[in-house]
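A single protein chain has been omitted from the complex, and every remaining protein chain is retained in its original position.
And now, chain A:
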Amino acid sequence: MRLLQFLTQRLLISAVTLIGVSLLIFVAMRLMPGGFEDIILGPFASDAARAATRARYGLDQPVLVQYGLWLKAALGGDLGSSMISQLPVADEILRRAPATIQLAVMALLIAIIVGVPLGVVSAVGRKGNPLVPLARGVGVFGLGVPDFVLGAILVYLFSRFQLGLNVGGFVPLAADWQANLRVMTLPAITLGAFGAAQLQRVTDVSAREVMTQPHILAAIARGDAPGTIIVRHVLRNASIPVLTAASTFFGYLLGGTIVVEQLFSVPGIGQYVITALTNRDYAVVQAGVLVGASFFLAISMIADIAYAVLDPRVGDPS
């Protein structure tokens, strides 16, 4: 019952946040110099033509009225149409979502598969074990290297030498999964490196904290195998901060990863929204940002539910 109350509250806050996000973007788009009519009509159009274009897209009305109309349609599931292509925005986003979601999932997997074991190594590794400085080093480097620098290095290496993976030339997963993976692996590594470094650190810190607790000492005294202690006692109890970091990272990736999508020509949501921003295609930016923020909020809510499963004390006010 507590959990239900907790979730209802979270849902309400998320809804308020989304309304805030949409209002902020709406106002911000109208603050940008150069309106939609300047983009499609060019600099030499007559004032009458400009006014006509503005009226046609409802841009001549007060911002709050425009927002009200947009909100009403959005609540009914209609995100509007791209002002450039005239295609419904929702369809266009759905068409690009698979690439972004695939990239996010791959990067998350890389981050978990690399980051968590490295974190365990640096937390439980003995002094003098060469893996410990290696694990720490990966953490320090991964947090420090900007994605576009790592991406540029990979682009250079893999386009200069034949190393088996491709740069650019996106193929949908459904069309040819092998060709798809050859294209998507490099951007996924580029994004995953930061996540791996983050998870390494969080796992390290969190596992260290757990290991100071009496029940670990008890398990050691009982003579449990080190592997069992690490997996069953340390990792399980250290999992909440790790889960928080992983879910924040995942939510951030789903919001659209502009630079990496651009660098590796992945036709995802991030690239779509950036192009729309340059074109002042208000409806697309509006919807794209809203979808990104919804993903982010949804992921953090799912993480909250997972906490409650992992740790029954969550949601309990005491």
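What we mean here is this: contacts are C-beta pairs under 8 Å (C-beta built on N, C-alpha and C of every residue); 3 or more make two chains touch, one makes a residue touch a chain; residues count from 1.
Methods note: contacts and distances are computed from a predicted model.
This complex has a chain not shown, and the name its UniProt record holds, of "ABC transmembrane type-1 domain-containing protein", "2-hydroxyglutaryl-CoA dehydratase", "Pyruvate dehydrogenase E1 component subunit alpha" or "Cell division protein FtsA", is "ABC transmembrane type-1 domain-containing protein". Although one chain is not drawn, the whole complex shows that of A:146, A:168 or A:226 it is A:146 that touches it. Looking at A:105, A:277 or A:305, the residue that reaches the missing chain in the full complex is A:277. Seen across the whole complex, the unshown chain contacts chain A at 13, 16-18, 20-21, 24-25, 28-29, 31-33, 140-141, 143-149, 152-153, 155-156, 159-160, 198, 201-202, 205-206, 208-209, 241, 245, 248, 252, 255-259, 262, 270, 273-274, 277-278, 285, 288-289, 292-293, 296-297.
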